[in-house]
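A quick write-up on the structure given underneath.
A single protein chain has been omitted from the complex, and every remaining protein chain is retained in its original position.
And now, chain A:
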């Protein structure tokens, strides 16, 4: 290569890289301005607001919602709230399925919103130590959101425990009305009729009789011995006949979700881990017997939900098993709402009827065990709490605004409906006092885009919900008020994150092994318990007991 050639080469490279730098520089400049605009403008806004008294709207960077979709800032719902409170919202959009990964990167790089939804309560201590969230004084809460605080104190006092850390409140608890209804028990009524059982089974003995007949007496009348009693969704119900179910969701636990098997309950005034209680030994012994007798569908290992939405039970839809569960009353609602023209019942009931048009699915009750215990697992009554970040606390008006919004959501019914269901007259109307949903088919993402379920800050105010979904909750009160088990909430523990995955794996392995193999249940269970205790179970249990007693002040 000649000298001249080298020169041209170098200049070419330089020119190219210059062009590139210029190209992205130009673009980047715009972007940087866009990105940094918000903090500076909010900074000046706060100063000016103090001078000119609310002339300028308060800006809030909002992540107080389940971001299934990105809200359109020009949607009528958002505009309405902005006008009502003289506010300006800047929406953070964090992918809801990779929430933690995505959010952690942004938090770690020093960015933070003003209002933050806490998806996992176990993260509260981490956020505190990173200086992300700020304590909220009880007086401020009571001053600006008295109705909501009263509502919590009267109906869900236990939720405060979940947001306290070292005596201070770090987030506003949010409630889940559905958590007060245990997960359902659904029977194939036509099968029960076909095998000559007229009463919906209530005790373990009656359950066993029904399952045996389902297996042996051809309940679907197709001449083939291809039916079973139960699969994995009904297992927690059976465990519940003996005591707190050691695994509340077999599919979730075997996929590695430790919260489905590492749970706490109270026993003789102490907090104990549920999966290693001696009652479970009895329950597993029974399940082993049932498995040997062929009452349990062998495919329960891979779950009766083989595709689609988690509450779907393909085994039940395909007339393979005669009982299912795990889901909520609204999934299986089998009474049609006369006010909705083409109502087909709950989503899973509808899917069942599409697969088995002449099948009949009815609500049952959890099996009652030899000692009188019974129940299905209940969902957490706590939803994701809402926190205010330390950045937002620089301007006290922001917390005030958030609390006023929460207060408005539980004092003004029509305002609440607008927040959760969209624009009046477009998305919903009131026919007398009956709520009519005009856009019920919106998916979660579409709802978010329209501004639904965004600015209610996750508030779900029971009286309004029961007023809105009157038919459904009347139905729930009729059939869904069965006995249930709800876990004791234990404050955040380091031991939990340290041991829970190992413990979950031990539990899942042991439970599946006992049910499906010939091991002596009693000996194997004892071996599992010893193993479990040695691998952190003991340590976790002690820490939980101590933390719980400190929390309740014993």
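Here is the rule we go by: a contact is a pair of C-beta atoms (placed from the backbone, for glycine too) under 8 Å apart; a residue touches a chain by one contact, two chains touch by 3 or more; residues count from 1.
In the analysis below, contacts and distances are computed from a predicted model.
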Item to check | Name per UniProt, for the chain absent here [options: "Peroxidase-related enzyme", "Molybdopterin-dependent oxidoreductase", "Carbohydrate ABC transporter permease" or "Glycine dehydrogenase (decarboxylating)"] | outcome: "Carbohydrate ABC transporter permease"
Item to check | Hidden-chain contact residue, picked from the options A:371, A:443, A:497 or A:517 | outcome: A:443
Item to check | Selected from A:188, A:384, A:398 or A:450 as touching the chain missing from the view | outcome: A:384
Checklist entry - Which of A:132, A:311, A:367 or A:387 touches the chain that is not shown? => result A:311
Checklist outcome for this item: Given A:274, A:418 or A:460, the residue that touches the chain left out of view is A:460
Item to check | Interface residues of chain A (partner: the chain not displayed) | outcome: 1-2, 4-6, 8-9, 12-13, 16, 24-25, 27-29, 31-32, 34-35, 66, 69-70, 92-93, 95-98, 101-102, 105-106, 108-109, 175-178, 249, 252, 257, 307-312, 314, 317-318, 320, 326, 328, 330-331, 333, 347, 351, 354-355, 380, 383-384, 420, 437, 440-445, 453, 458, 460, 465, 468-469, 472-473
